[in-house]
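Got a structure for you, written out below as structure tokens; questions coming shortly.
Removed: one protein chain of the complex. Kept in place: all other protein chains.
So, chain A:
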């Protein structure tokens, strides 16, 4: 799970700062990317590249941590021992992904401590879908299947990006995600092919989650100078709309074949093979991402409590001689 492009975009009005970069180094950097070579942490890179990657990888990491909370609460209440084990394994995977991603971001020069501080202080964002509650076991299943599916669309694209450490982390993450997707699909199919009550339960969860899912990839990209540069540098690998279309193409048929409905009367694939849908409420999206969603306070409170409750352990273990070096790759 859970990388999403929805919060990554630098405001189009911000300066690119490219005029301050050394033109020779910049040309070498761009030539390397154009030849399909990856950038490694010790290479020269433009400030904008570094900044955008830190922002993107850090938010991806936060999304893994926060995203494990709604599913985590269902471990104890998962129906049956086997599902508890599987749900636990999935949640543990997601937290592991966060560790991999924090380390990848760290190679760019921001310490993990600073990233965790920024998360609990509300300075950095995570995927907005996790500001909504998982009210039932079926909601947890919808997250496992469709939110992970959306994240995979994103991550598969990002894995072809230009930054070496992020690619290495994503390679590992994508391999683990295949279990999540199958697990989530299995759980949804189980309810959808079950009793009328089970079918109703999964349909209601899908109805609740569809609007957040449609915002998962973020609003249509405004073609700005930034977007163009970040695509050339293989930081942004696919437009938000492209990812959303790909997601709809892969998963709406799988929802429909279970006899479930999608709560959007306009949703259909037109003659040109493009999905049409009701435009999500981006004003609401903005309101929630800026802190006013049903679960924002709760998500951060859990993270903050974990941070504070673990502080004495870290203090007890810390060696006074320890000297920080950022990870190599």
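What to note about this one:
Following the convention adopted for this analysis, contacts are C-beta pairs under 8 Å (C-beta built on N, C-alpha and C of every residue); 3 or more make two chains touch, one makes a residue touch a chain; residues count from 1.
Here is the rule we use: contacts and distances are computed from a predicted model.
Taken from the listed names "Tetratricopeptide repeat protein", "Molybdopterin synthase catalytic subunit", "Phenylacetic acid degradation B" or "Na+/H+ antiporter subunit E", the protein name that UniProt assigns to the chain not shown is "Phenylacetic acid degradation B". Screening A:182, A:200 or A:287 against the full complex identifies A:182 as the residue touching the chain left out. Interface note for the absent chain: among A:47, A:135 or A:225, the touching residue is A:135. Residues touching the missing chain, restricted to chain A, are 32, 35, 37-40, 42-43, 69, 73, 76, 82, 85-86, 89-90, 92-93, 96, 99-100, 103, 106, 111-114, 116-117, 120-122, 133-135, 164, 167-169, 172, 175-176, 178-179, 181-183, 185-186, 189-190, 192-193, 257-259, 297-298, 301-302, 304-305, 307-308, 311, 314, 317-319, 322-329 (touch as defined at the top).
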